[in-house]
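What you see is part of a larger complex, with each chain still in position.
Naming follows writing order (A, B, C and D), and every chain is counted from residue 1.
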């Protein structure tokens, strides 16, 4: 905890260098700021890749992410790693004297409170095996209804109409064919999809950065409890 | 969400009638109030049992708890059921148009972000099989290192020195014999134990009402996100 | 055990108030009476709901069911709760000095002796998540091939031709798409479906009240073994 | 089902050649005969080993057991294989037109209705890995609290005082160290231990041949239900 009287900050670390994603996160977190005194600051990773999509991307951002976080420790109350693959989560937890949450982990744990079986809307098919390893590692794979990918490239994702249409199709499959009762958005940059998906599908949709931020704010607060 | 401009309230429902437990919860939640604009109100259940320890206690509080919550819906942002057995959790989720969290569930899910294997400090040995059913139902039993009971009666729990000594002994067994990396306090009324346990054992200890409150505050905030 | 010389009775408790369901159970159990000296008595729950379909229904029948059973203890050898959601099972086991079986639990355990993966024919889609929680709690979810619902309302269930047609369609999906080798009827009131389904699908079908009654009769007999 | 009017018989097949074990089974089943019209006949396997303790014993009895059962089919209602390793269970189920139960499987499934976590009292340490494979195959290993062996040889088992003392010690370990709420006797020849163990330990103890016989009697009865 910061020893002085400045309130500790919750840092949301976007491990890619795409400012638009960081801006999207920042906008998505606005309602939480309305309810909390704790400052929430979203940062991207200068020099990071435009997106984190492969094991190589993950390997490349891990140590820079640690360095970025270490420099922020004095003013930090907690950190959220805002990439659904939770790059560097175990490392930052080992090395930092502050709580660290990952949005993949927190998104799924939150989904477990909203339905017995969760579905994941991934961006790329190639991420699904990596995610499956993660649900297994977390010990929650028995609660997974299924995971399906939008299968859209970066350019296509910019077309919100097309992306929403595809997300609705995938969400319906997860709900109707796989038995999901709750969906998790499998990427930090899809916050705008939460509400329209939720309305159209009639089921809860978890935006994982919001889920992680809520858990992180709690962790900052508890520290004062001693 | 309340339609008017009064901020929605987070109701922490203690399903027993022991005002001292409710007061303890209220005190434990103080630091969270310092960081959030959302009012947090702790209530006990008039006419409830002095404690919820058996399946019969659970059966008896379930419908009164629902009635209590239903009356609060207009001003409610979310509800937390502040009993580690999560009585009525599925029922309130089915019947209420607001998020409902249970402290047993939220405490364990939060512990999953603090260590690979969690230990539970229960009050009574007789609760352990019921909790085991719950971890299995949640699909997280593979993450359980072990659960052990203080084995203290209500009168004895009032003796804080004795209770702390017993909790330390149980915590050491969970850490050293069972391999727990994080502990969860298996009762709503043990918040004062968190900090001394944490210090003495050198491992994180989750107070489950704080864990549930953090998740619930997030859920209230997200509703504004649409 | 009853202390006098009257044979202990197996009570089959239908926790709803629909006499036709109770009569159907009574008829279904006829062949077991032909093989056993132990009286089998089927009762409905006066004042219970017409059917048990929601968490609220479950909450409402739990304590009345306990009261009904407690009054029967002197003449009882064992109890079967004849509702696939096993309402009050943990409670009655805690409070009664007699064996208590639930048809959901016993139906599935019996299915485990008839095939490696079981399918469940539910009435309503809304019950499936509740059942999934139950299979997880029982620790047998790895043996589940799938669960699918007839999706028929109460009035439609009265039309046996339509109900059988729908059950055959659902059973074929469970067998051919999901890989079930044995089916469990997910309701106390579908006993008449067992034989035609079994014949048409060429696979074993478990009627759960018969399954529970068999286990309960055994438990009554063993008590004499001391 | 036998086509004539002679009642179908439940055959309890002891796959070893030790008549004393068969006689013990026969005595243990006496109370079930008092409650059922269905004849129960216990047979040993002429030419079988004195006991079934190794994979080699299992391999040697499998085909003779099938041959013995096949010859009994005309008068049989169902078969119980009365050896805790369930030798030949999958084979007899494949080849016989009658229900076949194994006491290992039925004993454990019955224990699942008597406690959340079961303990197994084995005779020999060398059988425990084989049993672990079986609980895993059955998909119920998450419910296992532990398995411990008496570690007594055949001669020593004949000394009932010593055997009971050892079973009590092992049962206390399973209850107190491993957290078992119910015990299963891991052998067909320990029926006399059930009642004294149950009394001394204050917990239910399943005699697996009784458990299998109850399920088998049910299966015979249901056949008449069509």
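Assume a contact is a pair of C-beta atoms (placed from the backbone, for glycine too) under 8 Å apart; a residue touches a chain by one contact, two chains touch by 3 or more.
Given the structure is predicted, the values throughout are model-derived calculations rather than measurements.
Here 4 of the identical protein chains are placed; the entire complex in the file holds 6 of them.
Operating definition for what follows: only the chains that are shown with their structure count from here on.
By the document's definition of touch, common neighbours of chain C and chain D comprise B. Of the two chain pairs examined here, A-B and A-C, it is A-B that is joined by more C-beta pairs in contact.
Inter-chain spacing, taken between the CA centroids of chain B and chain C, is 33 Å.
Chain A and chain B, compared by their mean Cα positions, are separated by 25 Å. Within chain B, the positions touching two or more other chains are listed as 130, 133, 136, 138-139.
If you sketch which chains touch which, the pattern fits none of the simple shapes: not an open path, not a single ring, not a star, and not all-to-all. All chain pairs that count as touching, in label order, are A-B, A-C, B-C, B-D, C-D. Residues 54-56, 58-60, 62-63, 66, 88, 90-91, 93-95, 130, 133-134, 136-139 of chain B are the ones touching chain C in the complex. Interface of chain B with chain D (complex): residues 128-130, 132-133, 136, 141. By the touch rule above, chain C contacts chain D in their complex via residues 28, 30-32, 34-38, 101, 105-106, 109-110, 112-113, 138-140, 142-143, 191, 194-195, 198, 207, 210-211, 213-215, 217-226.
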